[in-house]
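Complex shown without one protein chain; remaining protein chains in place.
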Amino acid sequence: MRGQGGAPRIGGSIMRVALALLVMYAGLAGGLTYWQVVQAQELTEAPGNPLTLAASRTEPRGRILDSRGTVLARNIEGEDGLPRREYSFLATTPIIGYKSVRFGATGLESTYDAEMVGLGRSSPAERLLRKFRSDPYDPQDLVLSIDARLQGRAFDLLGGDRGAVVAIEPATGRVLAMVSAPTFNANLIVDPARAEAAFAQLNEDPPEASRLLNRATQGRYTPGSVFKIVTAIAAVGSGAVDADTVYEEQPAAEEDGLRVEGFRIRDGHHTFTGNEALNFVEATEVSCNIYFALAGLATGEDDLFEWSRRLGFGSRIPFELPTAPSFVSGGTQAEDGFDDSVELASAAYGQGETFVTPLQMALVAQAVANDGQLMKPKLVDELRAESGSVRTLSPESLSRVTSASQAALIQEAMQAAVEGEFGEDFAGAAKVPGVPTAGKSGTAELGGEGEPHSWFIGFAPVEEPQIAVAVIVERAGFGRERAVPLAGQLMETYLDLAE
Amino acid sequence: MDGFTLTLWVLRLAFLALIYLFLFFLARALWRDLRASAASAVRSLGRLVVLVSPEGQPPEGASIPLDAVNTLGRDVNNSIVVEDQFASSEHAVLTFRGRAWYVEDRGSTNGTWLNGEAVGSAAPLGFGDEIQVGQVRFRLDRPLTESA
Partner (left out) sequence: MTASRAWRVRPRLRPRELGLLIVVAATLFCGWVSLASTEAGELALGEPVVLLVYLGLLALLHFSFVLAGRRMDEVLLPAVGLLGGLSLLLMARLPQGLVVQSFAGRELGLGPLQLLWLSVALVLLGTLAIVVRSDGWLRYYKYSWAAAGVALLLMVFVLGEETNGARLSVSLGPLTGQPSELLKIILVVFLAGYLADNRPLLARTSTNLGPIALPPVPYLLPMVAMWGIALSIVIVQRDLGAALLFFSVFLSLLYIATQRVSFVILGVLLFLAGGAVLYNLFDHVQDRVDIWLDPFADAQDTGFQLVRALYAFGRGGILGTGLGAGLPSVGNNLAIPLLHTDFAFASLAEELGLLGGLAILALYLVIAQRGLRIAASAADDFRGLLAAGLTLVIVIQAAIIIGGNAKLVPLTGITLPFVSYGGSSLIANAIIVGLLLALSDQGVEPPPPRRASRRERASDRARQIGGRIEEALS
């Protein structure tokens, strides 16, 4: 007891403050442990880590090879005596990107920076041992799923036009070719003597003709009629449409258009289909706007969103390169939903405010070809270390979009769209001689002057498909004029190469 | 793994180990200190026994344990409040300076008295000595032993 009026002694509260400090420091210790143990490897491999930047100045860097071992990128010694990258093909630039001391890294050079420098994922024991080696780096070669011959062929077929081509192996999601045109010579960017000028020149491109943009993953286009396949997947997947579904109002509406809340949806095929009500396969074959508008209305907004989401719409597709999200909507940023039935009906047959990337549309074709199973697209098959160890990156599935039987119906419809009596007129040029081929052409009207975008998605052979493609050629006219024959030649090339 | 790298790592790990050795010694020192202070914390330095207190505050017979610095006076901010009409608000201070007790007057009106003598600046005192503040008289006693 202290004298009267004295406050309690401060010793007790000092103890409690000390305890609070202890808790605070325990928190700090926890935070350190988190970054230095739990997150350590991830941070070390991050592309922006200056360690990889520093290592790339002096250390050897892994090569990039195509699926058959052709060298796509390797290190050479520059005139200044420092190591520098050399790229073999112009066509692979959108995939590989560049690695420059001055301008950083893009493409796979950025994504797999740590692995190629040799800091890649390894077991904790290996990591510990690596500390005790005088040369701690173990550079790894990337082996891509890309076939350089197919890649080159696709680039040549675009023939200087702006556009993009994506080819995927349906069963695995392996990307066989991914072309974006126009592109640039990455060898100029990595050459210190010429980089500055080359970069300045690239930055002067008008936005729509940018050579830095990877159109295949980040170009967002109005899909036109190829989007009908997305509507078809949603309609068939949700059960709103089956093989026998016909809309009685459809034939009559062919004459002067289908009125949806006063808005008129028109069609152009009635001159040769007559007044028969079309079923699903027939409607796909002739790309019937009215049928798909009605199918979209019958499916409803919620289900259309649900199945497009399963296909990858609405978010960034997980991929080794940066991707732009595709949207089915009235808005541009998110799935805002549709304001009214007019927007829903327009979106269902491929007009309206929908934007898609070529990669997204290639995945739509891939999912249909792979019996309704969407695979994660991938570019790198293997990481081969100099020390001989090989790490294989296995295919991964992303989502089950439809059942196999539902997918089979859509496959049948897409085959009709290429090989059918009327379909032949639209997309017959995509047929690979002697091989059953499926697909859907599209023409994206852009409003204003100029030619529309020419679209095609498809796959071949229909049974046991080997390749699924999406092709867009900007401002090249109707689908059948440009994208369709291009896709046909591409698929033929690939099937020939495979033999 | 070459020899130099190995040596370097031995050095690096030895450095870390030495830091922890240092921390270990620190911890041991702190632990000993804590034990020593735990033993001494219970013991107070001394106590004041109230012999006479006409106004009852502090009560007669009370035994007040002392800190190293104890102020006496009427003001409530004093560690020992002396409610007495002849005490000043800041009357006296009783301090233990490492080895001995001292009492000082703080400029009180009626003075502080040690064994009947007026106290000026710090005056040393021992156990058994009597202090008077106003009409209140205290005796400095040795601290109570822990077992008692």
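Letters A and B mark the chains in the order given here, with residues in each chain numbered from 1 onward.
By our rule, a contact is a pair of C-beta atoms (placed from the backbone, for glycine too) under 8 Å apart; a residue touches a chain by one contact, two chains touch by 3 or more.
Just so it is clear, the model here is predicted, and its values are computed rather than measured.
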Omitted-chain footprint on chain B covers residues 4, 7-9, 11-16, 18-23, 25-26, 29-30, 33, 37, 67-69, 76-79, 93, 95, 97-102, 104, 106-107, 120-127, 142
Could I get the residues of chain A that touch the absent chain, sorted low to high?
-> 5-8, 10-18, 20-22, 24-25, 27-29, 31-33, 35-37, 39-44, 46, 48-51, 53-54, 57, 101, 127-128, 131
